[in-house]
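One protein chain omitted, others in place.
Which chain is which? They are A and B, in the order written, and residues in each are numbered from 1.
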Amino acid sequence: MSSPEVATPTAEAAPMPVTPAVVEPAPRKDKPRSLWTDAWYELRRKPLFVISAILITLFVLMAAVPQLFTSADPLAADLNRSLTPPDFGAWFQFGKQGQFGFDLQGADIYARTIYGARASILVGLSAVIGNMLLGGFFGILSGYLGGWTDTLLARFGDIFLGLPFVLGALVILSTFAPVQSNPSAFRITSLVILTFIALGWPSFARIMRAAVLSTKQLDYVHAAQALGARPGRVIFRHVLPNAIAPMVVVGTITLGAYIGAEATLSFLGVGLRQPVVSWGIMIGDSRQYMEAAPYMMAFPAAFLAIAVLSFVMLGDAVRDALDPKLR
Amino acid sequence: MGRYALRRLLQAIPVFIGTTFLIWFLVWGLPGDPFAGRCGERQCPESYVKFMTDKFGLDDPLPVQYFNYLTNLLQGEFGQTFNGTEIGDLLAQAFPVSIKLALVAVAAEALIGITAGVLTGLRRGSFIDNLVLVSTLVLIAMPIFVIGLVARYSLGLASVSPEAPWVELIIPGLILGSGSLAYITRLTRVNLVENRRADYVRTAVAKGLAPSRVTGVHLLRNSMIPVVTWLGLDLGSLMGGAIVTEGIFNIRGIGGLLFDSINRRQSGVVVSIVAILVLVYLIVNLLVDLLYGVLDPRIRYE
Partner (left out) sequence: MRGITPWKVAVGLTAVALAAAGCTSTPEPEAPKTDGSFIISWGEPQNPLVPAGTSETQGGVVIDALFTGLTNYAAADAKTEMANAESITSADSGATWTVKLKSGWKWHDGTPVTAKNYVDAWNYAAYSPNGLVNGTFFADIKGYDKVATADPDDDGPKEAPKPAADKLEGLAVVDDTTFTVTLGAPSNLWPIKVGYSAFMPLPEAFFKDPAAFGQKPIGNGPFKLESWTKNVELKVTRFDDYQGAEKPKVKDVIFRVYTDDAAAYEDVKNGTIDFQQQVPQAKLVGDLYKTDFGAASSNKPVSSSAFLAMPTWLPGYNDPKVRQAISMAIDRKLIVEKIFNNTRIPMNGWVNPNMAGFKDGVCGEFCTFDAAKAKALFDSAATKPAEISLAYNGDGPHKAWVDAVCNSIQTSLGVPCVGKPFPTFGEFRTLVQTQKMTGMSRAGWQADYPHIENWLNPLVKTGASSNDGKFSDAALDAKLKEADGTSDLAAAEKLYQEAEAMLPALMPTIPMWHSSQQSVWSAKLGTVTINTFGELDLATVTVK
């Protein structure tokens, strides 16, 4: 998303169908810096952005190839090692276990924490992308068509917005994942993602709708329409690029929030659960052992907080960069 | 404005019905037998199950049950739980507690959040600014249950007593509001920064007003509009969103009641709570929109 090429006019022009309206965007090609290139220059100089980008890269790497970080199996449990405190000597020795100690069942907390990144990132990222797609779609429909469709969709969205987030997720998940089906990792993860999308899309739709409404009034859009551009073209060429900035900002921050929400739901026992390894599950498991084994909670909680923090910081930095008013 | 409010109210009706039906459907659709756990480690006798099924009309088709429920609701009847408690009594006990907790949280947000926001907004880029910025990030990043558990068990705090006196609610309220507090701080700060460059501020400065007056009257008042509305919306959402905090401090409010009721299949309680929360949400939303018009003369509704 922070890559400058993505949004440059050349890249944008690629999927463009050959239509009679090619005439119109010509002058923009000469423009040396778009909003995005500008933002990129701005961002590179921000320490907050650099730190969060590095952290996120690390987390994504953890999620994709946890084997890079640990050789231990997060599911292997040996009761004889139950509740062994962290071995700080092992921190700098490759191949050793127990850097973060062992949990009640004798599983390696370090390995579980590393593998836990996958569930969190996966849920957060998929839910946000889903929200952007679904919310974006409905937002465009409301904004572009207006009238009845707009009212109907707005009220429909209100049904989901009216539910407090955790409460709504609680009810939905306890209906569809009452665990008796012993949901596979795939099933429970997708259920959590779908729940987040179901409850989150109206906010994204609102952002998109606002962007569409404001863009619709612009002169060059009227011009394009007057020249006979079809709705699809107007949306993709003019409306979407304008709406992407706020979507990206809200999306990044929401991603952080979703990682936290996933943990809260797992903590309450209705979110992800075994055999998935996730930070929320680990924290939930550890709540009763805070005195006897504080390390059981400390490490996953720290990772969780840092991950959420990274995404919020990134969102912040991107928003500052994209919002010329604050520069 | 009257016509606008009326139209909004009318539009709220289908939303209300839609949300309650959705929840109704989900809750009654929960798999499993709501009575099987009520007899300890033994199987409930058939006669008991039949008695209860008849009593609560659980054999009727879902839409019929929903319609009956809604009709009763309109007459102010919430129905009974499976152990014969009037749901109305439960709500009457739990809601005031949750409202108190939410008020404490919102008050803390307003007090601390706005102060910190103003402080940082006026001294942008200073050490304090950066410190507060980082602290808010940490608060946002830390899930409430981590903050709550750590506070409760490492400080050895006692649970809140059943009457939920204000004093005992301060710490749970702070914890509950911690996330929003951080948002308020940032919202205040951003608005201040933005408005400082607004034309009217420049005008005020140019015509020779004292800096304190520029900040106090012109800048702050305008910057507070979005903050105040945000606080209003938060009050609504905190009432139902306190599941975790209420559990950790054994506060007998709506969140705990709701979580318990979901686990125990007390569908009537769940739907009643959700119905009220949705109603609160819709009303608060409308009020906030109307308030916006009052606070900001540029916004007009028909």
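Rule of thumb we're sticking to: a residue touches a chain if its C-beta (ideal position, glycine included) is under 8 Å from a C-beta of that chain, and two chains touch if they have at least 3 such contacts.
Only a predicted model underlies this, so the values are computations on that prediction, with no experimental measurement involved.
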Check: shown chains touched by the absent chain are A, B
Of the candidates B:15, B:108, B:248 or B:277, the residue in contact with the absent chain is B:248
Across B:51, B:67, B:166 or B:200, the one contacting the chain not displayed is B:51
Of A:52, A:126, A:142 or A:174, the residue that touches the missing chain is A:174
Touch rule applied to chain B and the missing chain gives residues 31-52, 82-86, 89-90, 93-94, 152-153, 156-159, 161-162, 247-250, 252, 256-257, 259-260, 263-265
Had the left-out chain been drawn, it would touch chain A at residues 77-80, 82-83, 104-106, 174, 178-180, 182, 269-270, 273-275, 285, 287-289, 291-293
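Everything that follows uses one rule, which is that only the chains that are shown with their structure count from here on.
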Chain A contacts chain B in the complex at 151, 155-156, 158-159, 161-167, 170-172, 174-175, 178, 180, 256, 260, 263-264, 267-268, 283, 287, 290-291, 297, 301, 304-306, 308-309, 312-313, 316, 325-326
Seen from chain B, its contact residues with chain A in the complex are 11, 14-15, 18-19, 22-23, 26-27, 29-32, 137-138, 140-146, 149-150, 153-154, 190, 193-194, 237, 240-241, 243-244, 258-259, 262, 270, 274, 277-278, 281-282
